[in-house]
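Missing here: one protein chain of the complex. Every other protein chain is in place.
Right after this comes chain A.
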Amino acid sequence: MREITYADAVREALSEAMRENEEVFMLGEDIGVYGGAFGVSRGMVEEFGEERIRSTPISESAIAGTAVGAAMTGMRPIFELQFSDFITIALDQIVNQAAKIRYMYGGKAKIPLVMRTPGGSGTGAAAQHSQSLENWTAHIPGLKVIQPATAYDAKGLLHAAIIDDNPVMFYEHKLCYRTTSDVPEGKYVIPIGVADIKKVGTDITVIATGIMVHKALEAAEVLSKEDINIEVVDPRTLVPLDKETIIQSVIKTGKAVIVTEAVKRSGFSAELASVIVENESFDFLDAPLVRLAGAEIPMPYHPELEKKAVPQVENIVEACRNLMSHN
């Protein structure tokens, strides 16, 4: 198989879906000749034209709302928010319209749209361009929320999102764009709501989301040299969440570390923790579970501070070492 980047994998899914179905189109700021801020849609306007790769004015609320209207009336829009931070501006259309219309209308409408957006820190862009706000939409009934970590997952899950008849929030991570993995050519669909065990292990279950999956895997390498064998579980989709995989893994290992980039307080890490303690896995815990997550501060500009503000490989390693001493 070929190895391609995450950005290329996303582009492939978008292009394949657009070739397959005329109803699929894209809208967003600078997605045409510019190819989007991260080059994800580079070259697509040449193939599909400006009618289907619609570069919009800087108008997040109108972009999201237009997607809702188009979705309700027979199209399958994919809109890009240039940075996930700008969801603040689009949120009324997403939360008050997209998420609830079907329910309020007694199931008579469907809203098949996808919002794609890069989130996360690591580029020195400071507090207004570095947030991990995926939990905001995970809180809202009526939305599905996906957070793929690898190129393979990104492509398969994006295909799933595009054919889904619900509004799907698709959070990419800026630092994931250049990571690579084996990705099949052609369309394949990874079902929404199925977690993936990225590394099988026996001692500790590390549940990581988004970019933290990569950090957990690096930590696993370090720990393996110390004979600590961690299992890395990637939920991949936050809504719906594959609780069963998480529960079974914790039952097997008896220990859990949860790692997210998003701020700890009221973050998705709390949701993951509650899944473990509210279920039979609780009885199998032989140490308190550990949550590693973003510091409760707006993202600082300074690079050292920025690094310290989110979990790093060494934090995961240390947390796992400490947990092992609980035996």
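Note that contacts are C-beta pairs under 8 Å (C-beta built on N, C-alpha and C of every residue); 3 or more make two chains touch, one makes a residue touch a chain; residues count from 1.
Convention: contacts and distances are computed from a predicted model.
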{"item": "Protein name as given in UniProt for the chain not displayed, \"SPFH domain / Band 7 family protein\", \"ABC transporter permease subunit\", \"Elongation factor P\" or \"Acetoin:2,6-dichlorophenolindophenol oxidoreductase subunit alpha\"", "value": "\"Acetoin:2,6-dichlorophenolindophenol oxidoreductase subunit alpha\""}
{"item": "Residue of A:Arg11, A:Arg76, A:His129 or A:Lys198 in touch with the missing chain, whole complex considered", "value": "A:His129"}
{"item": "Omitted-chain contact residue, chosen from A:Tyr6, A:Phe25, A:Phe86 or A:Phe170", "value": "A:Phe86"}
{"item": "Given A:Asn21, A:Ser59 or A:Ser224, the one touching the chain that is not displayed", "value": "A:Ser59"}
{"item": "For chain A, the residues touching the chain missing from this view", "value": "29-30, 32-34, 37, 55-62, 85-86, 88-89, 123-129, 295-298, 300-305, 308-309"}
